[in-house]
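The complex is shown incomplete by one protein chain, all other protein chains being positioned as in the whole.
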Amino acid sequence: MKNDKSLLLNILAIAFLAVLAYFIYSVATSNDIGIKVTDNNVVENRVAYRYLNKNVLDENSKYEWGGKAEDSAANVVTSIVADYRLFDTSLEVIVLFITVMGFGLVIPKENIKIKESTELLYHWTPLLMTYMLLVGGYMFINGHISPGGGFPAGAIMSTAILVGVLAGKQTVSHTTLKKIEAIAGTLIFSIATLGFFLKGSFFINFLEGGNVGDLFSAGLIPILYTLVAFKVAAELSGIYFEFYEGGEEHDNV
Amino acid sequence: MMLLLATFLSFVMIATAIWVILTPSLLKAIIIFAIVSLVASVSFIFMQAPDVAITEASIGAGITTAIFILSYKRVSEKN
Amino acid sequence: MNSVLFLIVIPLLGAFLALFGKKANRIVAILITAFTEIFSIMIYLSDKLPVSVAIGGWQAPYGINFVLTPLSVGFIVLINLAAIISLFIIRGEKEYQFYSTYLVLLAAANGIVLTGDIFNFYIFSELTTFAITALIAYPRNRRSTGAAIKYLILASTASSFLLIGIGVVYKTLGTLNIADIASKIDLLNPLTLELIIVLILTGIFVELELFPFNMWVPKAYFAGTASVNVMLHGMLGTAGAYIIARILLTMFAVNGSGMLVNANIANAIIVIAMLTIFVSEIAAFNEKKLKKVLAFSSMGQMGLIIFGFMIGNEQALTGAFYMVVANFLAKIILFVLTGEFIAMTGSDNWEDMKGIGRKHPVAGVSFVIGSLSLMGVPFFAGFWGKLAVIQGAMSGNSFMITGIVIILITAVVEGVYFLKISHTFFLKKEDEKEFNAKARIHSIVIAAALAVIVLAIGVHPGLIENNVNRATNEILNSTSNYVDVVFPGRY
Amino acid sequence: MTMSNIFLISSTSLIFIGLFGVLTRKNIVKILLSLNIIETGINLLLVAFGYKEGGKVPILTSSDSINHLGNMVDPVPQALVLTSIVIGLGTTAFALGLTIRYYKTHGTLNIEANDEEEVTAHE
Partner (left out) sequence: MNIMLMLLVVPLITAFLTMAILKHQKTVWTIFLAVSGYLSYALFTMYGKWDLSWSIELGFKMFGKNVVLSLINSPLGWFFAFFASLTTLLIAMFSIAYNDEKHDSKTAPIWLLLIFSNIGIFFAKDWLMFFIMWEAMSTTAYFIIAHGKEISAKAAKFYLSISLIGTSTLLLGIILVSRLSQTFDIGVSIDSLVKLFSTNYSAALLYIGLFITTFLIKSAIFPFYMWPSKAYAESPDDFTPFLSTVMSKYGVYGLILFILPILAKSDLPMFGKISQPAYMLAVLGAITSVLATILAIFQTDMKKLFAYSSVANVGYIVMGLATMSVVGIQGALFHSVNHMIFKTAIFLSLAAVIYRTGERDMHKLGGLVYKMPLTFLVYLLAIISAAGIPPLSGFTSKWLIVQALMAQKMLFVVVAMIFASTGAFMYLLRCLASVFLGQLPDKYKDIKEAPLLMAIPMTILMLLTLAIGVIPGIITKPIDAVLTGMGYNVEPSSWTTVHTALAKSDLNLTYLFYVFMVACVISLIMYLISGKQEKIDQIDNYTAGENPLEWDTTPDRFNFAYGFYQPFKQMFNPMLDLISFERWMSSFGRIVERASSALSLLYTRSEGAILMLYIGIAILIIGGMM
């Protein structure tokens, strides 16, 4: 009986996927006029064109390598993530904030002993952690000129903490992490609000940017990325602590 | 050459994804999922997206897998 | 008008600060919500509407923008009203996570309504999903955990469709701005457009509580506390009604008609709306858990509202907006009182709630008023909406007539179960035991005040007529109105 | 067969596999893995949407690259995918937290366990 049911479910799933696949196929092979799913709109009409040319504010402006631009981040993806669509990114921070907080809320609090780590791991951990923290730091500092940025940097830094946790090292306390998290989050939104009071618009990049390609360029982006990196690192590390941390349960049942 | 490599990567991805779905062992599925993620991050490099590749490797393959394994330990210890 | 961002930023800052606040959290949350409510009312009454606000100094479509029209700000006012009510009826939630999550939900619900960018909309909708999941899971018992994880899985699956849809939109049109998309929608190949619509609708229909997408609804309402129910209904549900108006009737609309661009899909949505009405009202008929009854009825009302929206003529749209307001008010009354009743009797079952109406006649009568309004009985706010929707549907094809017949049949079912439940409160209590807890006066006062409003609108619909007409006129020419706000002079 | 086609097909397949898994698996952890596969598929799909044959990385490295802006791949999908990866991580983390709680309250990882019967074995 049970097998029959799951067989039926499989068949239904395949039937649905077949319908979906047929639909996508018919869309992809459609011969009607208009922009098809296989085409792109004319390049000049796409928003990316203006992002690449960095002329969103002034249609006719041009920029030079090593010169000024409306957004001086050399990494165009970063300039989109952390400047043109900064609002999205700050909301993304909130997404991580709320999910990690939800995680901390729902996970059952039980004290779980971490297995004694091997001698090798225990002694080499500090070195490993330092190296990982360095890589993370490099990433968020250079996020605007090379691949990387606040999120992967934060993730890598939190991996360092994870290694520490697994090795049984006391690195940072959970409360410190919470404080870092809250302070970084508050700062991000305070900077956003500061933009309103300085330039009349929220989430505006109000620092005068350097030259394209310089380390000290792109205005607020490195600062924001630093904050994001710390916040993400603190949040993700919080998750690992939650796994092993005991504590009181407030039962509202 | 690149095209062939890309095709190979795609096959690996699809095959491992099917394996994730079909394998009865949870731990195996989690580990294999890490492979899917890693291969995907290589594919991002193929498509000229190093930012995404780094993020996918560190978050998708690294942290997600870590959380999965830690959770797996929590839900399997009583059995 | 750039200061409208305070509606988002202040709650988010509050969410971070709630990590440190202990006992002050509830008061801080109330203050913040009061601020957003007063601020939004001020915007609604100011003469600067409609306006488009560019965030970060980048003009649309390159940056993210907020679009403030009378319709959107009106919805913001409703959402914040529900939010503040939900805070007042909190019973025993103490942990900071609750308030932090609530403030994020408030920001996200405001953002969903205000945003003019489809990817930003996606993030906001994800935020509401997470926030509401956390709030549902908050009691952390068996019931709430199951409801939360099932909702989370369903919503994530659906939102991945939304994300694919956004990807396809960007690939084909090269833009993410709603106004930009709306003005370029005619360029698309019809089949591609259909693909986009299907993908995006899948994403939003889960939050809209429409029939095949809404398996989470009764569980979520049942698992949530009273204040979470008010949030689910008053904030998420109201935002859902707005989403329909904005995404379906603006982004994918034929310019100047208030109709969906693809008539076939419009018909499919009407079928879904009719199924929703039918299934939910029938399912509620024999349900014993009061919260689930209300959840089913919420789904049914949503189906009715979407039915009204999809008919698309002036009469039906007016009706749908009346229905939004009436449903908003009436259902909040019922949820607030249900919370009290459950706390008093310690049972979810309405059959155990005998004698409450005799002990608290004001509460009992308010419940009756709320349910009569939902049934669409004259003298109550719901009647005018229902009348106008049916009148509007009459001008449609035979297909719509089926819808009318379904509405009328389910009205009978709805009437029977609502009055049956209402009357139970006035039965004599069998045992002479005291109730477990006392009813809190402020909850009853809130319910009674809303009941008076429902009655007032029902007796004299002219009270909100101007606001409804403002919204209807905006939707009737939605595309050009909306695009004009963001890109002056494009139409 | 071009590069973008290969990745379009493989990413769509990943999405389909994930959709199949979400429907047919009963174990919550498996369902979450399937969801993650869908996420990965979508990310690949979006990036493939922005990819163009022979395109370059959208990072300016020298004054030369400014002259080849038209040859760069579309950066916007990449920016979107960055966001969506983080959202996916959030979903997974939160859902796993709920799963652990679910395991504690229901005593099983099966999604079909009844929520509304009062707690029996565990707790």
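All chains are identified by letter, namely A, B, C and D, in their written order; residue positions are counted from 1 within each chain.
Just so it is clear, a contact is a pair of C-beta atoms (placed from the backbone, for glycine too) under 8 Å apart; a residue touches a chain by one contact, two chains touch by 3 or more.
None of the values given here were measured: they were computed from a predicted structure.
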{"item": "Visible chains in contact with the missing one", "value": "A, C, D"}
{"item": "Among C:L49, C:A179 or C:I197, residue touching the chain not depicted", "value": "C:I197"}
{"item": "Touching the absent chain when the full complex is considered, from C:N264, C:N349 or C:N436", "value": "C:N264"}
{"item": "Sites on chain A contacted by the missing partner chain, in the whole complex", "value": "9, 12-13, 16, 19-20, 23, 26"}
{"item": "Missing-partner contacts on chain D, residue numbers", "value": "19, 22-23, 111-112, 114, 116"}
{"item": "Absent chain, residues of chain C that touch it", "value": "150, 153-154, 157-158, 161, 194, 197-198, 201-202, 205-206, 210-213, 215-219, 262, 264-265, 267-269, 271-272, 279, 282-287, 292, 296, 315, 318, 358, 361, 365, 372, 377-379, 383-384, 387-388, 390-391, 394-395, 404-405, 408-409, 411-413, 415-416, 419-420, 423-424, 426-428, 460-463, 465, 469"}
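The criterion applied here is as follows: only the chains that are shown with their structure count from here on.
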{"item": "Sequence positions of chain C contacting 2 or more other chains", "value": "119, 123, 126, 130, 133-134, 137, 140-141, 145, 148, 168, 171, 176"}
{"item": "For chain D, residues that touch 2 or more chains besides their own", "value": "19-20, 24, 32, 39, 50, 57-59, 72, 76, 78, 82-83, 85-87, 89-91, 93-94, 96-101"}
{"item": "In the complex with chain D, residue positions of chain A that touch it", "value": "6, 9-10, 12-14, 16-17, 20-21, 24, 43, 46-48, 51-53, 63-66, 74-77, 80-81, 85, 88-89, 92, 95-96, 98-100, 102-108, 145-147, 149, 151, 212-213, 239, 242"}
{"item": "Chain D residues within the chain A interface of the complex", "value": "12, 16, 19-20, 23-24, 50, 57-63, 65-66, 69-70, 72, 74-76, 78-79, 82-83, 85-87, 89-91, 93-94, 96-98, 100-101, 104"}
{"item": "Partner chain C, residues of chain A touching it in the complex", "value": "23-24, 26-27, 30, 32-37, 39-42, 45-48, 50-51, 56-57, 83-88, 91-92, 94-95, 97-99, 101-102, 104-106, 178, 181-182, 185-186, 189-190, 192-193, 195-196, 199-205, 249-253"}
